[in-house]
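Removed from the display is one protein chain of the complex; every other protein chain stays in position.
Naming follows writing order (A, B and C), and every chain is counted from residue 1.
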Amino acid sequence: MAKTALQFQHNGRDVAIFVDGGTNLLVALRELIGDMTPKFGCGQGGCGTCSVLIDGELHLSCLTLAEMVAGRSVETLDGIKDGPNLHPLQRAFADNFAAQCGYCTPGMLMAAKALLDRNPQPSRAEVVEAISGNICRCTGYEPIINAVLAAASGGRARA
Amino acid sequence: MTRHRGRGIASVNYPIGMNLGGDPSQALVHSNPSGKFTVALSSIDLGQGMKSVTRQICAETLGVPVEDVYVDTADSDTGPHCMGSFASRGTHRVGNAVMAAAREARGVMMEAAAEELEVNAADLETDGRGNIHVKGAPHRSISTKDVAIAAQFKQGKTISGRGIFLVPLSDVDPETGEMSPATCYAHACLVAEVEVDDETGEVDMVRMDSAYELGRALNPRLVEQQLVGGAWMGVSHALYETPEPYYPEPVHGPRDFVEYLMPGPGDICPHDIAVLERPAPDGPFGAKGPGEMCANPVLPAVANAIFNAVGVRIDDLPITPEKVLRAIKAQGGARPQPRR
Amino acid sequence: MLELRKDLFADERDDNLKEIGKGTQRQDMLGHVTGTSPYFDDHKLQGMLHLKVVRSAHSHARLRRIDTSEAERSQGVRRVIRATDVPRNLNTLLSLINFGKDDEPSLAVDKVRYKGEPIVAIVADSPREAFEAIAKVKIDYEPLPAVFDVEEALKPGAPVVNEVYPKNTFTYHETYDRQQLRFGDADRALATADHVLEQRYQMSPIEHAPTETNGSIAAPDTNGRYIVYTSTQALFFSVDTCAKILDVPSNTFHFIGGTVGGGFGGKVDTLTEPLCILGAMLTGRPVRYVFGREEEMQYGPPRGAERIYIKDGVMRDGRVVARKVRAYFDSGAYTRLSSYAAVKCAAHLPGPYTIPNVHGDVYCVFTNRTPATAMRGFGVTAMDFAIECQMDKLAHLVGMDPMEFRILNAYRDGDMKAHRREAKNTALIECVQVAAEKAKWPLREEFKRMSSRKDGGGIRAAVPSTPRESHAPPVTPSQPRTTYDRAPAASREPPPPPPAPPSPPRPSAPSHGATRFSSVFGTRRR
Partner (left out) sequence: MPVTVKTFTSTHDAAAALSSDHSARYLGGGTLVMRALNEGDISISTVVRASDQAMTRVDASGSRITLGAGVTFARILAERDLAFLHAPARSIGGPAVRNMGTVGGNLFAPVPYGDFTVAMLALDAVVSVQGGLGGREIALEEFLQSRDRQAGTLVLAISFAKPGSADAFRYRKIARIKPKGGAVITLAAHLPVNGSRIVGARVALGSMAPTPIRARAAERALEGRALDASAINSAASAAVEGTSPGDNALASAWYRREIVGVHLRRLLSGQE
């Protein structure tokens, strides 16, 4: 069976891969590009740990047909650092101890980034809404909410 | 429509480590020639902080800064045997094994330092900042790095240590159940406040106040992670979760995170926590283990709070709106109890 | 918000420490926030194959015929693994510590005992091709009557779930159908108590729901070994379980794990590793076996359900004088770890209280559902729910404040616990006091002054006279748990002697004149 050629921007870099029909973006990123930051959690759209930004919008890579990102820009957690420097959200997650097992963290960070990119000063309710598609089984969400609020206010102090 | 508030409490204890003991864990600690230490374990970090807490235990025991220690977990070729990460045994069992290994390694390190400083090892102490000096004479000092280099290249010593911790297996009397289940216990008491809608049976969490006694909070931030996340899981168990909603009838089992109910970020409530420390005689620096017991008091505290709010006892988990509503209807309406 | 109460028990601690007690950043935090922490599935291996299992459509059925011929010819299929391909296709997890009998196959042989039980494994080039082959496996089932309720399972004539345990209960001490706890004379104390309250509690099963599902990747390594990346919570448990099932020395494997996306007890069972390694052995290629989310939720083991009956005697002054508990762990179709939890549960009775008469019977019961396993608070969570709801009802019954009621009954240093060990290092009273303070819950002065370190022991340190029961056999072998190793395949245990008959599941009728409460709380009867 013929594979389909696919070109897109991955964290600002042009990439070209060949995909089988029906391949989802999560598999394409992990297995064909080698970007392991988006995780598989359900394949159903329920956990958000595979979240990526497509043209700046939050999407679930496991429910995205890889071919649909042709010519578009895909941003993953692997791309949010500024060189060796952590993104303010990454710093805030660390400062607020907002990760335990760490498996939901990539998706949480992308969901939070999608929020702050559009709304740099969100309310707590807006933060709650922004991460509502992401499941965390460890933290009870409170430190994650605090981390996003801390990153938004630019401060590092605990909320 | 009326919403009623109520408060309920529960107090619990929890045994630390595998029941009856017989669950050993081992650790290996060694230094590289720069005086940096590696802890080799086969224990698992599944988010509870195994790597971090054993790192602090090792650093404290060696007398070096935490930055000088790195914990490598879960490689069956390099990490010695460990029963596994369960039964609240990580901090207690693995922590003790790491302590034993670090103590042995520290002994060699102090001997090597003594040889370099030409003093008796018993007269030396660590400053916790990477130096070893003569007690009462801080100027007669050598860095752990220089000790490591000397041990490796001059003295031919390995700065390393082996540790194991084993609580011997207890017998169980089949007739009376006489046994030694655990060597120490953590404790907790939690107050839950809820609001119950008497027309729909919906229960909202209002707040929680709690006290947890954990022997020693080796790292208060990690303890907080467990207690906050664990209480969330307790609420989840109390009000939401089940893979068999019609148990024991095996029907309508959830298949995804929409059907499997767990509180979302909009369902959480403030939780004020106090941590008490009554050191366990056999815990590493007195520590017990907060990981498992943190959820337990929440379930009954929530059930008891619902009774206080509307006067119904739900003895069947999870306490769904349906069960609350059925019980309210069966008693002819909400019967709020005296406000506590 | 977390507050450290350093003022309490300060005389028992040396707080002059350098690293301990600091809120040091987690060693793994940088890895977590950069997405570089290595989970098992983050290993990309050349030419990886994908393993999926065919699961039973029935809760209980005989397997008449399994036809895999069409599946074997299906596109992309590298290997179909059947029960006969598994070297030692019968295991129980705790056999590593000599506890229990092998009762569970990796792939079902003659019958299936729960819906979703693995029957055949498919190893294919892609997940899609594995799914297509699964649809081509033809299984001829003969459905059998199933039992789902723990008390139904104990009735005579109930369907036998697992022939290794024909009474549908785990066998303790090679004889008993339950773990007992006997301390004092609960029946006599109940007869003289001011109030008696008997209640039924039901804990639901719980899914661990870690964000990372169970899984492993196994690959042939150099020099005839196999490298295995795994989500296990217990590395050597998994190594040794695989060595036993695959009948090879444990150093055949190089297991790598240690960074796991949540477990909560759901990753102790070595669910994927044996078949994954077998797939690698049979194909000579790397094989990946990862649970889908629905598989994780429905066929991955849950925290087991528990049904608990508690009958308490309490005096008007609030002292609990007797506690009688009967608990049933719903183990599902196989033992896994439920047998262990029942002993832990018995040890936990009667909760953190000093009660002079305690009587416990804890059963591990087999039903036709997904086998249960450990979960956070294993053996205790459900019992704490039951005990603490019961304590609240008792306080209400005698008209006491529930906090003060707990302080009154709390165990203290020097007290004798029901498993006949002295209580030491207790701190329940202080927890209640501090929680009350935090919650602004008023306590009377005398209760504020009470202490775990005062007024324990003395008469409370005694082991009360405990009547022997007539049904008990004269010989009482000790717990058959001794070593961590595996017995040679030849030395299978002989069939066990018939277990003692289960006690009747229904509460016995009131037999004395004290004030009683029916099982519906608050309905007073004479």
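Assume a contact is a pair of C-beta atoms (placed from the backbone, for glycine too) under 8 Å apart; a residue touches a chain by one contact, two chains touch by 3 or more.
Since the model is a prediction, treat every value here as computed from it, not as a measurement.
Q: Any idea which chains on screen the missing one touches?
A: Computed over the complete complex, the missing chain touches A, B, C.
Q: Touch as defined at the start, partner being the missing chain; which of B:Gly177, B:Pro245, B:Gly291 or B:Gly311 qualifies?
A: Only one listed residue reaches the unshown chain, and that is B:Pro245.
Q: Tell me which residue among B:Pro65, B:Gly128, B:Gly264 or B:Pro336 touches the hidden chain in the full complex.
A: B:Gly264
Q: From the listed residues C:Lys18, C:His43 or C:Arg128, report the one that touches the chain absent from this view.
A: C:Arg128
Q: Touching the absent chain in the whole complex: find that residue among A:Asn11, A:Thr37, A:Thr64 or A:Thr139.
A: The one listed residue touching the chain not shown is A:Thr64.
Q: Extract the touching residues of subunit A with respect to the undisplayed chain.
A: Interface with the chain not displayed, on the subunit A side: 1, 4, 20-22, 24, 43-45, 48, 51, 57-60, 62-65, 67-68, 111, 114-115, 128-134.
Q: Spell out, residue by residue, where the missing chain touches subunit B.
A: Within subunit B, the residues touching the omitted chain are 1, 199-202, 240, 245-246, 251-255, 258-267, 320-322, 325.
Q: Pick out the residues on subunit C that sit against the missing chain.
A: Contact residues on subunit C toward the absent chain are 52, 75, 126-128, 131-132, 134-135, 292, 294.
Please note the rule applied: only the chains that are shown with their structure count from here on.
Q: Work through the pairs of chains, note which ones touch, and then classify the graph as line, ring, star, complete or other.
A: Basically all the chains touch each other, so complete.
Q: Taking each chain's centre as its mean C-alpha position, how far apart are subunit A and subunit C in Å?
A: Going by mean C-alpha positions, subunit A sits 35 Å from subunit C.
Q: Please report how many Å separate the Cα centroid of subunit B from that of subunit C, as a whole number.
A: The answer is 18 Å.
Q: Any idea how many Å lie between the Cα centroids of subunit A and subunit B?
A: Computed from C-alpha means, the inter-chain centre distance equals 29 Å.
Q: Pull out every residue in subunit B that's touching 2 or more other chains.
A: 46-47, 49, 221-222, 224, 228, 230, 233, 255-257, 262, 271 - these are the residues of subunit B that touch more than one other chain.
Q: On subunit C, where are the residues touching two or more other chains?
A: 25-26, 28, 209-210, 259-264, 293-294
Q: Please give the residue numbers of subunit B that touch subunit A in the complex, ascending.
A: Residues of subunit B touching subunit A: 46-49, 221-222, 224-225, 228-233, 255-258, 262, 264-266, 268, 271.
Q: In their complex, what parts of subunit A are in touch with subunit B?
A: Answer in residue numbers: 42, 44, 46-47, 97, 100-103, 127-129, 131-132, 135, 137-145.
Q: For subunit A, which residues count as touching subunit C in their complex?
A: By the definition above, subunit A touches subunit C via 20, 22, 30-31, 34, 36-44, 46-47, 49, 76-78, 81, 86, 90-91, 93-94, 97, 99-106, 109, 135-138.
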